[in-house]
Structure formats: structure tokens, C-alpha cells
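Input: a single structure, listed below in C-alpha cells.
Take a look at subunit A:
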Amino acid sequence: MSELVLQVKDLKVSFSTVDGVVQAVNGISFDVREGQTLGIVGESGSGKSVTASAIMGLINRNSADMSGSILLGGLDVLTAQEREIRALRGREAAMVFQDPMSALNPYYTVGKQIAEAYEVHHPKSSKKERQLIALDMLAKVGLPKPSECIDEYPHQFSGGMRQRIVIAIALVNNPRLLIADEPTTALDVTVQAQILELMMNLQQEFGSAIILITHDLGVVAEVADEVMVMYAGQTMESSKVQTLFDTPSHPYTRGLLGSVRSLDNSERGALHTIAGNPPSMISLPGGCPFHPRCEFASSMDDLCSSVQPTLRVLPTTGSESACHLNDDQLLSLGRGVIHD
Partner candidate 1 sequence: MKLRSYKFLGVAIAASLVIAACGSDGGSGSINKATKGKPGGTVYILTQGEQITHLDPQRNYTGSDLAFAASTMHRTLTSYKYAAGGEGSEIEADLATDTGTASEDAKTWSFTLRDGSTFEDGTAITCADVAYGVSRTFAQEVITDGPTYAISYLDIPEGGYSGPVELNAATTAEEQALFDSAVACEDKTITFRLKVPVADFNVAVTLLSFSPVPKASDTGEGYDTAPVSSGPYKIESYTPGDSLVLVRNENWDKDSDPIRNAYPDSIVYKFALEGAVIDERMIADNGDDQTAVSSDGILPENLLTIFDDPKFESRRQDGYDPYVTYTAFNVKQVSCLEIRQAVWLALDREALRTAAGGPYTGDFADGFIKPALAEDYAPGKLVEGLNVDGTPNTEAAIAKMAEAKTACPDIYELATGEGLKFDHGDTPTWAKLVAIWIESLKAAGIVLNSNPIEPSAYYPTIMDPETQGSMSRSGWGPDWANASTVIPELFCDCGGFNLSQNSADPAYAEFEAGVQAARAETNRGKQGKMWQELNQYVLDQVWAIPGSFTKAQDIWGSKLGNTYRWGPYGSFNFGDLFVNS
Partner candidate 2 sequence: MIAYLTRRILFAGVLLLAVSLFTFLVFALLPTDPAALTCGKACTPERIEANRTRLGYDQPLLTQYGKFLKGIVAGRTYGEGQGEFTCGAPSLGYSFSQKDCVTSLIARTLPVTGSIAIGGFVLWMIFGIGLGMLSALKRGRWPDRLISIVSVVGLSFPTFFLALLLLFIFVIWTQILPFPSYVSPTEDFFGWCQALLLPWLTITIISSPYYIRLTRFGMLETMNEDYVRLGIAKGLKRWTVLRKYVLRSALIPIVTVAGLDFGATLGGAVFTESIFSLPGMGRLSIKAVSDSDLPVLVGTTLVAGTFIVVFNLLTDIFYGLVDPRVRIHK
């Protein structure tokens, strides 16, 4: 088995606000291995972006309460010194943000921004060297005429081009882990595909592991190896991508898949969405956080609303699921979707 790049164990993140304590991430664990692409899927507010920020050490320890551990590059990000974490950023893990329109510093040329990222981990490099690296990166992410682009400012590029530049910045130090937080959401559908393709190609070339955070199962289906479904800061289901689509092992996953597929069937008017809204992160419902929206909860007496299910491995599929339904019931969820 390939080397472990990232290991998250029982991560909990909460913020104190005037309205109360926001339980953003509520005890999640996962591993990422070299060359692997992990998709983290969930609705907005499910804690997936907070997880990404936590891995990068971007969450201010003064304003958040964090526990568990995040092992990256031999350090626990949660307890390491800022200086140590800084050494990890860009080299061990780099990040691509959702909105390329705002992710680039408007006051510097793109060349400078790439070179700057390189300089962080290559402080002794010459200016000329950095310039060449930037040119090379621009070419690698597929920008036409890199030698002209290098002296241009972010606002002179389209959204797709900017996202390529952001990716170039992320990859310039050849990081072991690339965290892409909704990298295509803000882009046109045609451009989305190009960016995903680019990422996959670059992953081949650079060998990085990728965490792809998205609410779009379609994107996950295209690029991910493993998928983790998050809801209310918790892992609902975790499995291989093919398994997830073939045999979803959690009512929530089934709901999500339904949303996707019903889109395909929209002509027939069979729109399937999950009833209800995501819970407030300040006052999570007791028991399984999904139970108020779950169509099966009523048949489980009070179990779902009082006892929080733990992740368990389904031997048949190898998936992990946090649900009180028994194995057979869970295995039949996928069929339910198909026959729906």
C-alpha cells in the first residue's frame, strides 16, 4: 500500500459565536494516501470546507476550539508551531479555492504570484530561476502564450484561466497533497470539465494526492477514488467511489444520489430531493443528525433520535456507514434508488 500523506483522527472543530457554539466538524477521521483522490461530499455547511481549512492550519486557534489530530508531513497540525505549519503549507499540502475570481491577489502579476509561492520553499532561488519556474508552471496548466501571461494581472484573465493559475500556484512546490475546495463550482460547465481533466493529468505528472471537496457527486464520480459523505460535521458514509454509486450504504447518500439522478430524469418530472433543510450547527438534533429528514427514522422507534450511530464497516461492500439500519436494509438502499 502506498504511503500515508494525511491522517485525520477524530477531528472536532467548533467556533464560539454570539449565538452559541457552532459545531462545524464533529469527530471525523480519514486517511489520504499518495496518489489517491479523496472526494469529500456534502451540502454547504456540512463541515467540509472547515475540514480543509483545518488541514491547512488556516483556522485561528484563538477563535476556534479544535481537538483530535491531523497528521501531515510528520506533524500534528493542531498542535504544531505556526512556523512549522508554514513549512508544510505549499510543500506538503497546497490548496485551490472555490472562486478563482477572488483567489488571486489583484495587485500583482500572475508570474509574481507563482514565483512568490516558489520562493517560500526555495528561498535561495534566483529571480531568473523563479521566472522560469513560473513560465513552466503556466505552460503546464495550459495557459496559451505563458511568456505574455506572466506579466499580466489576474483581472485580465477569464475565470477558467485564473483557476488554472491558482492550480499552478498550488503545484509549483510539487506538494504531496492538493486540497481542492469546490474548484469548479464557480466555473462554466464546459470549463469545469477542462479543469477537472487538468487536475487529473497533473496528478499523474506530479503524483500528488488530492482531496476534492464538492457538493457535486458528478464531479466526484469523474475523478475520485474514495468518497466520504459528510453531514452536519460528521461522516455518514465512506467508500470507494464505484461502490458508493452502485450501492449507497446510507439514507443520506441515497438522497444525494437521488438528487443527481433525478436531474437526468427531469424531463419525466421525477424530481427527487431530500425533504427538509440541513440542521442548525448550533443546536444539532440529538441522535443521528440526519434523522429529522430521514425517511426511515420513523420506522426505528426512538433509536435514531436518541442514539448517535457510529461508523461501521459493511462486510459485503467494504463501505463504512453510520446508520442504525441493519446491513441488509442498507444494502437494499441502492436498489431503492434504482427502482425509484
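Operating definition for what follows: a contact is a pair of C-beta atoms (placed from the backbone, for glycine too) under 8 Å apart; a residue touches a chain by one contact, two chains touch by 3 or more; residues count from 1.
Regarding selection, all candidates are chains of the complex that A comes from, given by their letters.
The structure displayed is predicted, hence computed values, not measured ones.
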item	value
Of 1 or 2, the one touching subunit A somewhere in this complex	2
Candidate 2-facing residues of subunit A, complex	53, 56, 58, 82, 86-91, 94-95, 97-99, 102-108, 116-117, 120-121, 153, 155-156, 166, 169
